[in-house]
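Missing here is one protein chain; the remaining ones are kept as they sit in the complex.
Up next, chain A:
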Amino acid sequence: MVVLRAGLCPGLTEDMIQLLRANGIRTVVDFVSSDLEDVAQKCSLSYKALVAVRRVLLAQFSAFPANGADLYEELKSSTAILPTGSPSLDQLLDSGLYTGEVTELMGAPGSGKTQVCLGIAASVSLGLKQHVLFLDSTGGFTASRLYQMLQAQTEDEEEQLEALQRIQVVRVFNIYELLSALQELRDRLSQQVVSSMGPLKLVVLDSVSAVIYPLLGGRQSEGLALMMQLSRELKTLAREFSLAVVPTGIQVELDIGNGDVLEPSLVTPTQGL
């Protein structure tokens, strides 16, 4: 719902906007979906000018259709499969974590989610020599444990240290900090700054529920809205920059009716990611 502003496209002047607003047309959607002849009469604007503006707006704001075959080719060339370091887990995931996808790890407390995340980070950093971003929201990231895992996989000390340097850890303890960190990541990747960051392939988020849980329930639906924002951000990051994104969480039953969180059960995962 983009609001019409002067300079949004050539031909859209401030006077035009005031006239349109006086007749109830405030946003791009309003403009594009209205009957231009009618508008031209009511606002006493030139019909040709309005049509020209509409054409430009449509070109600017609509999405391009894509050919299925092109999409498939692009997918084949840009998707990488990252081994998780555990052969049985790889088998379960059909040979590993796919970039461009969000793979969520769910489990009860103490079941090993952080351990699996550390293992995946170690495997990608050491085995594939790719960079890893580890977003830690529980304080559960223990570098000594990661070091133990690396030591088990290789004896070469230099390789171990290099692998450690390729894993960047960002501690985010509430939802806004997390969203800021993701925005920063997006900026960095889209500007393609060649920094110490290097080629990033994996983003681990441990855990999502720690930052979302304090907001769920009660009468405000803010928690659900933020959760949806977060999930959309993770999915678009994964797709646009060919990353494998791994959030972890706990299974929770949400009563969507009044937004209450029921006692978590181990039966069905219902968290919306």
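Quick note on the criterion: a residue touches a chain if its C-beta (ideal position, glycine included) is under 8 Å from a C-beta of that chain, and two chains touch if they have at least 3 such contacts; residues count from 1.
In the analysis below, contacts and distances are computed from a predicted model.
Participant: If you had to name the missing chain as UniProt does, which of "SAGA-associated factor 11", "DNA repair protein RAD51 homolog 3", "DNA primase large subunit" or "AP complex subunit sigma" would it be?
Facilitator: UniProt lists the chain that is not shown as "DNA repair protein RAD51 homolog 3".
Participant: Which of these, A:Glu14, A:Asp38 or A:Glu184, touches the one chain of the complex that we don't see?
Facilitator: With A:Glu14, A:Asp38 or A:Glu184 as choices, the missing chain is touched by A:Glu184.
Participant: Could you list which residues of chain A touch the chain missing from the display?
Facilitator: Interface with the chain not displayed, on the chain A side: 1-3, 5, 26-27, 63-64, 66, 70-71, 74, 86, 88-89, 107-112, 114-116, 118-119, 121, 134, 137-149, 161, 164-174, 176, 179-181, 183-184, 186-187, 190-191, 207, 209-211, 213-218, 220, 222, 225-226, 229, 233, 239-240, 250, 252, 260-264.
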